[in-house]
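Here you go, one structure.
Here is subunit A:
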Amino acid sequence: MHGISFDIAHMLAGFLVLLSFLMLYQVRLLPLLHVLAAHAFVLALSVAWQAYIQHAPHLYITAAIALVFKAIIVPVALRRMVFRMGIHREIETVVSIGLTMLAGMALVALSLEVMLPLTAKAEPVVREDIALALSVVLIGLLMMVTRRNAVSQVVGFMSLENGINLAATGAQGMPLVVEISVAFSVLIAFIVIGIFLFRIRERFDTVDIGVLDEFRGGQR
Partner candidate 1 sequence: MNALLSALPPGFDPLLGVLVIPLVFAAILAMLPAYRISAGLNIVASLGSLACAISLLFARPPPHEYLMVDDFNIVFILLNTFIGFTTSTFSASYIAHELEIGRLTAWHLRFYHAMFQLMLFGMNLALVANNIGLMWVAVELATLTTVLMVGIYRTHEALEAAWKYFILGSVGIALALFGTILVYLAARPVIGEGMDAMVWTTLVEHARDFDPSLLNIAFIFLLLGYGTKVGLAPLHAWLPDAHAEGPTPISAVLSGLLLNVALYALLRFKILIAANSSAIAPGPLLIGLGLLSLIFAGFMLYRRRDIKRMFAYSSIEHMGIIVFAFGMAGPLGNLAGLLQMTMHSLTKSAIFFTVGHVAQVKGTQRMADMGGLTTTHPLLGWLLVAGVAAIAGLPPFGVFTSEFLVVTTTFAREPVLAVLLIFGLLLSFGALLLRLTEVAFGEVKGPTGPVHASYLPVIAHLSLVLVAGIWLPPPLVAWFQHVAALLG
Partner candidate 2 sequence: MIRDLLLPDMLIEGVQMASVLLLAPLLTGLVRKVKARLQRRQGPPLMQPYRDLRRLLGKEVVLADNASWLFRVAPYMIFAVTWVAASLIPTFATGLLFSWSGDLIAITALLGSARFMQALAGMDIGTSFGGIGSSREVMIASLAEPAMLMIVLTVALVAGSTQLSTIAVFLASPEAGLRVSLALALIAFIIVALAENARIPVDNPATHLELTMVHEAMVLEYSGRHLAMIDLASFLKLLLYISLIGCLFFPFGIAQTGSGLQHHLVALALWLVKLTIGGVFLGVFEMSIAKMRVFRVPNFLGAAFMLGLLGVLLLFVSQGM
């Protein structure tokens, strides 16, 4: 189990990080959704590759879920939402793009630094894989923190989930339990998000959380 197969896995994981950076770079919603789709697609590829090299056919299901659900359904749904609400023209970041990118770099550096002292017991594969997955997770979180619009926050959250998926599938022989739970939870998470977005839209005519905050009131 060495050589080219792992190189390909790494390449895919690295690509995922790259796409995460691309997400950070995108300031408009629609391209962001495209990148999200690409992100999920690469994840699906990666999972499928893992399924292949680990001879773990159940991972194909995960790959399929990633492909169908995350790469197609969700981006499409979000795209519709964006159009319906007429917010496809703009997306404001809180922190400037340059700074965000810099922060992203720092996060990648941090995750590598944290993973470096892994002892020889753990395979180097794991070390690098997890470092990349950690980067994706952290960048996803950064995305959530630096964007004000709910749609882009959802995007951030999903890229975070993708990172976790990457880690989970990279872990050899991780029992099915986790796989299903990941998919399951993402599903539920998304459904509930949907419910909430719906309700919130119904009441507030927007999904901008900033507007939500106006209802804080002073009575606490």
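Going forward, a residue touches a chain if its C-beta (ideal position, glycine included) is under 8 Å from a C-beta of that chain, and two chains touch if they have at least 3 such contacts; residues count from 1.
The candidates were selected such that all candidates are chains of the complex that A comes from, given by their letters.
Only a predicted model underlies this, so the values are computations on that prediction, with no experimental measurement involved.
Novice: Which numbered candidate, 1 or 2, lies in contact with subunit A within the complex?
Specialist: 1
Novice: For a test of understanding, state which residues of subunit A touch candidate 1 in their complex under the given definition.
Specialist: Spelled out, the residues of subunit A in touch with candidate 1 are 114-115, 117-119, 121-123, 126, 130, 133-134, 137, 141, 144, 153, 157, 160-161, 163-164, 167-168, 171-175, 177-178, 181-182, 184-185, 188-189, 192-193, 196, 199-200, 203, 209, 212-213, 215-217, 219-220.
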